[in-house]
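All protein chains of the complex are present and in place, except for one that has been dropped.
And then chain A:
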Amino acid sequence: MSGYLSLWEQYGGQMLAAFWGNIQLAFYAAVASLILGLILALMRISPVPSFRWVGTAYVNIIRNTPLTIIITFGVAVLYGVFTWQLSSDFNLNFFQIAIFGLAIYHAAFFCEAIRAGVNTVPQGQAEAARAIGLGFFPAAQNIILPQALRGAITPIGNTLISLIKNTTVVAAGSVAEVSGLMKTMIEFRPDQGILIFLTIAMFFVIVVVPVGLLTTYLSKKLAVAR
């Protein structure tokens, strides 16, 4: 026990900072990828064939590319080769590239989650909207998406959970976050290896469980009565 306490003395500050890093990564990436995912979903259901084509191509390419590859590409190629600078601060730059990579990747999954929600909306709703003269965007905004998002809460929640856990992958881009720190901690304190693992695992459980509970609650509460 005293060993575990000394671990906290030694790494506590870094751990909290790293946890906070993961939470920030998850938050910004979630906001960005939800917006991008919504745009992609609209493209995939749009009446314009070329938009549908772009949306489909994006999803099929990005969804089938490992996240580690995307993050490594961001850091090694976008930054390393093309000297992409999202921020003049060295660490912040990596951090933002990581958010960019996470957002690009998860947008494909949010798009598909939203599209699955759109498929739960009966065809007649869209037909009725068109029949009173609503165009694509007013119909999507007032009728289709409000119902689709309620139907998509569970898959959106699942993607959000994946995203939170996938923030550990950006260790590949040398961003300060917990899985990178975990490696360092175990290297220097192998005596506490199991407890280090459990501490960090517990952190994710504590963050992710409420997301799951919230989505279950919301999907029941907001279900559209037919």
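The criterion applied here is as follows: a residue touches a chain if its C-beta (ideal position, glycine included) is under 8 Å from a C-beta of that chain, and two chains touch if they have at least 3 such contacts; residues count from 1.
Throughout what follows, contacts and distances are computed from a predicted model.
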The complex's invisible chain, by UniProt name, from "Roadblock/LC7 domain-containing protein", "ABC-type polar-amino-acid transporter", "Stage 0 sporulation protein A homolog" or "Glucose-1-phosphate adenylyltransferase subunit GlgD" | "ABC-type polar-amino-acid transporter"
Full-complex contact with the absent chain, from A:A17, A:I35, A:V77 or A:A128 = A:A128
Sole contact to the chain not displayed, among A:L16, A:A57 or A:V224 | A:V224
Footprint left on chain A by the chain that the document does not show | 47, 122, 124-125, 127-135, 138, 142-143, 146-147, 150, 224-226
